[in-house]
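Quick one: the structure is below, and I'll ask about it shortly.
Every protein chain of the complex appears in place save one, which is left out.
For reference, chains read A, B and C in written order, and residue numbers begin at 1 within each chain.
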Amino acid sequence: MLLDPTAAGLFPIAPTPFTPDGAVDHGSVDTLITRYLTAGATGVTVLGIMGEAPKLEPDESLAITARFIDGFGKLPVIVGVSAPGFAAMRALARAVMERGAAGVMIAPPPALRTDDQITGYYRQAVEAIGTDIPFVIQDYPLTLTVQMTPKVIRQIVQENASCVMLKHEDWPGLEKISALRGFQKDGSLRPISILTGNGGLFLDFEMERGVDGAMTGYAFPEMLADVVQLQKGGRRDEAHDLFDAHLPLLRYEQQQGVGLAVRKYVMMRRGFIASDAQRKPGAALSATAKAEVEYLLARLAKHDERARL
Amino acid sequence: MLLDPTAAGLFPIAPTPFTPDGAVDHGSVDTLITRYLTAGATGVTVLGIMGEAPKLEPDESLAITARFIDGFGKLPVIVGVSAPGFAAMRALARAVMERGAAGVMIAPPPALRTDDQITGYYRQAVEAIGTDIPFVIQDYPLTLTVQMTPKVIRQIVQENASCVMLKHEDWPGLEKISALRGFQKDGSLRPISILTGNGGLFLDFEMERGVDGAMTGYAFPEMLADVVQLQKGGRRDEAHDLFDAHLPLLRYEQQQGVGLAVRKYVMMRRGFIASDAQRKPGAALSATAKAEVEYLLARLAKHDERARL
Amino acid sequence: MLLDPTAAGLFPIAPTPFTPDGAVDHGSVDTLITRYLTAGATGVTVLGIMGEAPKLEPDESLAITARFIDGFGKLPVIVGVSAPGFAAMRALARAVMERGAAGVMIAPPPALRTDDQITGYYRQAVEAIGTDIPFVIQDYPLTLTVQMTPKVIRQIVQENASCVMLKHEDWPGLEKISALRGFQKDGSLRPISILTGNGGLFLDFEMERGVDGAMTGYAFPEMLADVVQLQKGGRRDEAHDLFDAHLPLLRYEQQQGVGLAVRKYVMMRRGFIASDAQRKPGAALSATAKAEVEYLLARLAKHDERARL
Partner (left out) sequence: MLLDPTAAGLFPIAPTPFTPDGAVDHGSVDTLITRYLTAGATGVTVLGIMGEAPKLEPDESLAITARFIDGFGKLPVIVGVSAPGFAAMRALARAVMERGAAGVMIAPPPALRTDDQITGYYRQAVEAIGTDIPFVIQDYPLTLTVQMTPKVIRQIVQENASCVMLKHEDWPGLEKISALRGFQKDGSLRPISILTGNGGLFLDFEMERGVDGAMTGYAFPEMLADVVQLQKGGRRDEAHDLFDAHLPLLRYEQQQGVGLAVRKYVMMRRGFIASDAQRKPGAALSATAKAEVEYLLARLAKHDERARL
C-alpha cells in the first residue's frame, strides 16, 4: 500500500539494532517491531539519520527494510533514501519500493541555500527516483542547515504530485505548522500529512497546531502515540500531563550527538533491543551519563507506571 | 570589585526593557534589578545576545550598564563586549570597566574554525582590551557556530591570566563540564568559574557535573537560583522536582528566535518589565503562541505557588 | 550629490592607511586620493571589508570618510555601513550622509538563509537608515555566505526605491549579470548600476556581460579603469591584453586573508601609501611571499610600462 496524505498517528524512527560485535541484530528488529505495534505505531520509518543508515552496506539496508515491511504487514514503512548523489538515491528507492515500502523520505543536502536551489533539488530528485514513488520532505534545519520557508514547502508540494508528507522538525517550528495549515485553508496548498520530529520536544503543542502525528524515535513510543490520541480526542490536559512526565528524559535524549546513545540505552533497558551497540562512528555514554539516565527513568516511573522497568 | 574565579550562583542575562515606541525604559531596569535581587541573583550580565545589544547606540549601552552597576551595588556586573572588530570591543570594555563593571564577556566571531584560530583570537582580544580586565569566555556553538574543545578552553585559560570564567552553553555539554573539572583535578587547568546558559535547559544536571551556577535569562530567575542552591545543598530530588515543574515553559522559552519574545512576555506578565517590546529586528508572538504561554503559566502555577500571577 | 543608477566607471575600494604604530595615516589618505583620481577613478568606496572598517573607532571612521569626501570633490563617495545591529548602521549612515557622502553600502549578515530573510533584512535596514539614503547591495557570498538569486536582488530593488546600485561579487557570477540585465530588458527590473568586485578576477568578461564598471581595490587601479574604458569603447582585444598582463598578480592579490597584505605591500611599493601596516588582526606577508610579489611585479613591468616601479 502506498503512502498517502491521510497518514497519521505515530511513525517511530527505528534505530538499527546491532550486536556488540557490530553485526545487524535481526532478532532485535523483530522485538522492536512487536514493541512498536504494541505501543500503537501506525507505521514506521527506517534508515533515517538516527537509524545509522550511512553505516550500513546496501544489502544490509535492504535486509533491514524487508524485515520491517514483513513485520508491519499492512502498515506503511517509509524508507530514508537521502544520498549525496541521485544514482544511489534512485537505486535504493526503486529497490525498497519493489520490496513493498510505502514511500521514501528525502532530506536536502546541506549545501542548498536559496529557495530556488531547494525547490530545484526536489524536482531533480523526483525525476531521478520516478514520479510514482510517494515521498516525504524532511525539514530539519538544526542538523541539515537547510532552511525551507512555508512557501518553499508549498512550492515543492505543488510541483511534485508524489509529495504526500512533511516530516517537520524545524526548530522552532510551531508557527510554520500554522502557516502550512493556513495555506491549506486558503486553498493554496493541497492536503498533505504532517508528522513532527525533533525528538518530540514540542509534540504537545504541535498536535494543537494541527499536525497529524509524530515521526520520531523517543524510547517510549507509547507516550508519543498516547499524546497524539489524547490531543485528537480533545483531552488536552491529560495529553500535557503525560507529556510533561516524560519531558525531563525526552529532553535528555534530544541532545545532538549523544542522543542516539541515550535512546538505545533506554531501549535496551526496556528490552526493545538486546544491545545498545552503535557502529562507528558513534558516541558512547559515560558512566555518569548512564547514572543520570537511570535517575531520570526512576523518576519517570513514579509518574507513568508503564515506564517501570 | 573585579570578577574572579570564585564567582557562583545566579547571574541572570538581563533583557533590555524598551517602551512600546522603542526607547530604553530605565524605570523597568530598576524594577528588573529589584526582582533579580529578590530572586537571589548574585550578579548580572548585561548587553548579552538576549539583551539586544547590537540594537543599542553606544551611549545607551553605557547608560544601561551604569544603571545596573548602581543597582547591583557590590554584586558584580558582567558586560558583553563582543564586536566585529577590536576597536569597538576595546572602547566598550574600557568604558564599562571605568564605570564599575566587574568584567566583560567575549564571544568568538562565527568565522573561527581551527583550534589555533580560536586561541589566537582570544590572545588578540586580550591584547586589545588590556590584560587588566577580567573576562568570560562565551562558548555557545548552537548560535555562534564556533566549536571549542575542552583542550582549547584550557589553553585560552592558561594563556590569559585575565580569564576568570566560562559561560558554558555548548549543546550537548555535560561531558564537557566533566572534562574541564577533570583538568582541574589533574592540575592542568587553574580554577575558573563555570556558569551555564542555554536557557537553563540542562541546569539540573549541570550542577551535578560541578558547575558554579547559572548565567541565563529564564523568566523565573528564582527557580534558577533555587535549583543552584538546592543542588549545592545536596537536595537533589527537590532540585529536580522544582526544575521539572518549570521545564515545559523553560523549553518553550528556549526556542531560537522567538525565545526572547516569550521571555519578555512572561516578564511583563510578572511585572518585571512594563512592556515586552523589542527593537527591530525582533520576532513577535502570535496570538496562538501567547495563549500557549498562558496555558503553560497556568499549569506551572499549580506546581510552584510563587509562579502564580 | 547623491548616488544614482547612472554611476559607472571605477570606484576603488580604498584601504585605510596606517602608520607602523597603528595610527590612521591621513597624509597617505591624501596621496591615495590623488593617485586614484589620476588613475581614472569616478568615485570611491570607503570603510569596506578591505578597508579594515571593524578595526576603526567611530570618530576615526568619520574622519577618514570626511577626508575622502573633501578630496573627491564632486565625485561620489560610498561608505560601507554594514553592522551587526541597525543602531550602529543608522548612526554611521546618517553621520556620513550629513558630511557629504553620496550613498552607503550594506552587506547582509552571514546568518541569512532564505529568500524571505534576505529581502526582509533589506526592508528593515532601509527603515532603519531612512528611505532618503541611496544604498548599494553588496552581494558577496564567498565571504558573507549569503546567497542571493537574481530574483531576490530584483525584489530588493523593486521594494526599496533608494536602492541604486549592486556591488556584484558573486563567484561565479557572469550568468547572474546576464540574468539581471535580462530583467531590465523585459521590464521587470528598473535600471540600477552594477559594479563588480571579487578583486577584479572576471572584470574582462563582466564588462562584456553589461556591467557599468568596477568596484574593487586591486593595487593598479589604472588597469581597472582602462579595461572598463576599453570595453566600453568596443576595444575588446586590447582590454583583454591589458587585463591578462595583470592577471598573474591580480590572482595573487585575490587570495582570501592574505590578499590585503599583498595589496597594501604593492601600494606601498608604488608610493600610494607610506606603510603597508595593518591593524590587528591582520595577515603579514612572509619574506617568500614578498619575493613572489616582487617577481610578479617585475614580470608585469615588461608588459605594462606604467607598472614599472
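We adopt the following convention: contacts are C-beta pairs under 8 Å (C-beta built on N, C-alpha and C of every residue); 3 or more make two chains touch, one makes a residue touch a chain.
Here the structure is a predicted model, which means the values were calculated and not measured.
Taking the full assembly into account, the omitted chain touches A, B, C. In the full complex, chain A touches the hidden chain at residues 53-58, 60, 83-88, 91, 110, 120-121, 124, 127-128, 279-281.
On the side of chain C, touch with the chain left out of the figure occurs at residues 171-172, 174-175, 178, 201-202, 204-205, 208-209, 240, 243-244, 247-248, 251-252, 255-259, 286, 288-289, 292, 299. Even with one chain removed from view, chain B keeps its contact list with that chain: residues 113-117, 147-149, 151-152.
By our rule, only the chains that are shown with their structure count from here on.
Superposing the C-alpha atoms of chain A onto those of chain C requires a rotation of 180 degrees, given to the nearest 5. Interface chain A/chain B: over half of the residue numbers present appear on both copies, so the contact uses mostly the same residues. Chain centres here are Cα means. That of chain B falls 38 Å from that of chain C.
Averaging C-alpha coordinates per chain places the centre of chain A 33 Å away from that of chain B.
Contact of a single residue of chain B with at least two other chains is seen at no position.
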